[in-house]
Structures are given as C-alpha cells and as structure tokens.
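Since the structure comes first, as structure tokens, the remarks are kept for the end.
A single protein chain has been omitted; all remaining protein chains appear in their positions.
Let's turn to chain A:
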Amino acid sequence: METADTSPGARPLPLSAAPPRAGLHRFANPGRFLQLSGRVLPWLAAAAVLTLGVGLAWGLFLSPPDWQQGETVRILYVHVPMAWLAMGGYAGLAVGSILSLIWRHPLADLACRELSPVGAMATALCLATGSLWGKPMWGTWWVWDARLTSVLVLFFLWLGHAALVRAFDDTERGARMGAILALIGAVNVPIVKFSVDWWNTLHQPASVTRLGAPGLHVDILYPLLVCGLGFSLAFAALVLARTRAAVMERRIRALQLAAARRADIA
C-alpha cells in the first residue's frame, strides 16, 4: 500500500513476474491495480469511443429500416445492448460479491460499490427505450408481463445495492451487506433471461441467441453487435475509472487521517 508501488518501473510487471502470493491476491494490491488500470484505461476509453461511433453511425443512419416497424427499429441499437449490460453487469456484480464475501477481496468491495450505479443506469435506459418502442409497436408503454416485471425488479436490485453499500458508517460492513443482497438478487438474472421462454409474454423471445439462425437480417444484426461491443467497452471504462477514483479517494482519506493523527501528537 506504500506509494512507491505506483511508480512505473519500480518493480517488475506484476503479470510477467512470478506471483508473489498465490491465487487472486496477486490482484488485491490497490497500488498494482492503479498502475495496471492506469495503463489500460486510455486504450479502453479510446476503443469504446471508436467502436461506439462506428456502431451508432451504422445503426442509426446506414442500416435499413424494418419492413413493418419502419425507423422505430433503430431503438434496438440502444435497447438491446443496455439489456445485455443490465444482465451481464449484474452477473459481474455477483462474481465480485463472491470474491468479497469469501476471499474478503478489498478491491472487489470497491468495484461492486462503483459498478451498481452504472448498472442501474443501463437498466433504466433499457426500460426507458423499451417503453418508447412499446407505445408505437405494441400500443402500450408498459405491461406487467414476466419479462418487463423481472427487468423492473433487476432495476430495483441495482438501486438497492447502490443504496445499501453506502448506508453504513463502517464501509466493510456495508460492502458485506451489499454482497449478500447482490447474491440473493442473482436468482433474478436467469428469470429475466428465460422469462420469454418459460411463460408467454408480450415481449418477443430472444432474436440473437436463439437456436438456429439469428432472427435478424445481417444488415441489422451486424450494427447491433458493434453497438453491443461499443456500449460494453464504454461500460467497462466507466466502471474502471470509477473504481480507480474510489481507490485514490480511500488513499487520500488514509493520508489525511495519518496527518491529523501526527498533528494531534505534536
């Protein structure tokens, strides 16, 4: 945790060197995390901007309309990536919560804490764009079918996690409570995914990941996949930047405390 850790070249590359400790604790060192993520983040952000620019231009301007939805089909290029991120991000939150509960991984605590507001935002965008599509296509903004309801529950789980980890003065206790909530809520992820197969719903079944060929024409499928990649990279960059800021914030607070303690003694 000493500051010397962060200066580049001060020690061999953590990944190429023999691991000083076994298993995941190699990555538990916040100093090494700052060093590594600092190098990755600019590339990640640049890749996200580039991919998202290409994907959105392709999807919103160059791809064809749908034969019966017309131009409304373009909502798909935001709605579907947001739905993937809402579920994929929650799976990430569950993994982080396992790391924090079993291995007491301090970085996992911070990453989960910084992940949930971004995940809540993705889920909110998924719900909002879906509603905007539903009104002209289905004829209603909202119905209480299994898919829509389970995604709303997912949104509340994200919000609940974000609020719970911040509700304790003892941050470690907050992280543990949040991890338990996240893992209980993880039962909802397969329900969201398979709701359209298990029960009949107003929401259509999966198009991309269905058995056999995707139900989308390639002129619509390819821009969707590029948008999905772009939004995922942007999501990862946001969470990484937030986690870096949280690590640095914690470090500054520790330094301030130490300074205050020294001033007290003097």
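Here is the rule we go by: contacts are C-beta pairs under 8 Å (C-beta built on N, C-alpha and C of every residue); 3 or more make two chains touch, one makes a residue touch a chain; residues count from 1.
Here, contacts and distances are computed from a predicted model.
Looking at the choices "Hydantoinase/oxoprolinase family protein", "Urea ABC transporter permease subunit UrtB", "UspA domain-containing protein" or "Cytochrome c-type biogenesis protein CcmE", the name in the UniProt record of the chain not drawn here is "Cytochrome c-type biogenesis protein CcmE".
On the side of chain A, the interface with the absent chain consists of residues 64-69, 73, 76, 98, 101-103, 136-140, 143-146, 183-184, 187, 191, 198-202, 204-207, 210, 212-221, using the contact rule stated above.
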